[in-house]
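After this line comes chain A, so read on.
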Amino acid sequence: MGKNSNRPSRRNFIKYIGAAGAVGLAGCVGEDPGDDGDDDSDGVVIGSNHPLSGDLGGTGTRMDNAVQLAAMIKNEDGGIESMDGAEIDVISGDNQGAQELGGEIADELVDDGADVLTGCFSSPVTNAAARAAESSSVPMVISVSVDDAILQENDLNYVYRPQPPAAQMAIDHADLMPAAVRDAGHDIETAAIYYIDIDFGQSVRDRLQEELPEQDIEVVETVSVDFGETVDTQVTQIQSADPDVVIAISYEAETVELVRAMDNQDYAPPFLTGCSNEALNDRSALESMGDTVEGALATNFALDPTNDRAAEVRERFEEEFDQSFDANVAMTYASTEVIIAAIEEAGSADPDDINDALNDIEVSDHIAAMPPISFDETGENENALAPLFQVQDLEDRVVAPEEFAESEIDL
Partner candidate 1 sequence: MSDYILETADLRKTFGELVANDGISLGVERGEVHGIIGPNGSGKSTFFNTVTGFLEPNGGTVRFEGEDVTNLGPDEIARAGLGRTFQIASPFTDLTVRENLLSVYTAGLGSGLRIPDEKRARAQNILEQLEIEHIAEHEASDISGGQQQLLELGRILMLDPSCIMLDEPTAGVNPALQARIIDHLQGLNDEGRTFVIIEHDMSVISGLTDRVSVLNQGQIVMQGDFDSVTSDERVREAYLGETTDPDAGLDDTLEGSRSASDATADTVADGSPETAGSGGTSATSGGTSAANASASAQLSVPTGDTDSRQKQLVADNIVTGYGNHTVIEDVSVESHEGITCIFGPNGSGKSTLLKALIGAVPVWSGSIRYGDTDITQSNTYKNLDYGMVMLPQDGGIFGNLTVKENLLLGGYRVNDRSVRRDRLDDVLAAFPALEEKLDADGGSLSGGQQMMLSFGRAMMTGSELFLLDEPSAGLAPSLVDDVFEMTETLVNQGAQVILVEQNVREALRIADHVYILAQGQLQFEGPAQELLNEDELVELYLGLE
Partner candidate 2 sequence: MSMSESTAQTQPSRIDRARLRYRTFRRQWYSTAVLLAGVFGILLVLPLTLNLYAFGLSLGTWVSVHMLILTLVWATTGQAWNMMSGYTGQFSFGHAAFFGLGAYGTIILLNTAGLNPWLGMLVGATIASLYGLLIGVLCFRYDLRGHYFALATLAFAELLRHTFNTVSQLGGASGFFRPLPQEYADGFGLIAFQFENALPYYYVILAFLIVVSAISLVIKQSRLGLYLFAIRENENAASAVGIPTYRYKLVGITVSAFFTAWAGAFWAMYFNTIRPETVYDILVNVEVLLPAIVGGIGTVLGPIVGAFLVIPLAEIARQSVDIAGFDHVIYGVLLIVIVLYSPKGVVSWPARLFELLEDRGLYESTIDDENMDNDE
């Protein structure tokens, strides 16, 4: 199912029908990021497969914007050098966070001329998209998707993941967080885990429950939160267990709920941390959570603060899209950088060339706080790292490991 440039783009075809027909009213409104889907330019096309609507639509849209921004900046810098300044096009598809659409959108993007894919946030969707990419022989670099199994239980040759998966994130947290606390001269012996009761929360929880005892930390309470729940009860439960540290594994809303409930009960654990918690490096979320999160520690993929470019990108993003730049956005941006580096390396828009390049690549110039990115035979990033950062003055500051630390830990 390769590309066929004679074939009219599926999306455009329908769009014309739609514009002419009764359902066309919306076809005229709104922007189309992937307007020029045809593969007749000399450029390279990145297909961005994210949830732009549905429950995950907010985050998905920001991730999609990160892909756009990475391409935009590269184009402003003169395009792909090895291809005589060829421009990068980004075409976007909305997978709605639905498993059924993951593969479909990937196929559509490939049909519309994508030479390389990225996506998809929700793990089942990523999984379906990865398979579609594999069968189309188009490389895919996962933007964000934590499920270990996507790569590790599939035999995929075209799929790569720069980001640390759930297991890695938990391991990093269990490694870095207690060490940092103890180095600062504090005791930490017990922990309570607060997790969102979906796959991501459960898998990080499971790994933490394995890893924390290795660090002599006993998990004394585990409480879950569902979407749309208030968590006063959970906070009382945690408070009764009186742990040294409360580890929150949750999305933004649930983290805010946790903090709100803690405030309401005047409860402040010795340490509040987050593992793979997007809220703790979302500055607007930090602002609304206020003092309670000041000093909170978190492990997540994050911007490399030692890299000036990272700060620029963050600023540019906030200015361009008027949206907050959280960890998911950062990781997506970094993944797109990996893609761009691979295109540069391949010097070609041919998916197979790009794939070959990805196989051997080592990307050191990226904005994520992790060592140079390179992939093992399953496609996982060998050097994936979730650094430890701390909320200082309501901004996320990386404090460990040392090579990425921008600031001293302050407890």
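As a selection rule, all candidates are chains of the complex that A comes from, given by their letters.
In the analysis below, a residue touches a chain if its C-beta (ideal position, glycine included) is under 8 Å from a C-beta of that chain, and two chains touch if they have at least 3 such contacts; residues count from 1.
Just so it is clear, the model here is predicted, and its values are computed rather than measured.
Asker: Since the rest of 1 or 2 are in the complex but keep clear of chain A, which one touches it?
Answerer: Selected candidate, touching chain A: 2.
Asker: Once bound in the complex, which stretches of chain A touch candidate 2?
Answerer: 1, 7-8, 10-11, 13-15, 17-19, 21, 23-24, 26-27, 29-32, 52-54, 57, 61, 94, 96, 99-100, 103-104, 107-108, 123-124, 127-128, 131, 135, 147, 149, 153-155, 197-203, 206
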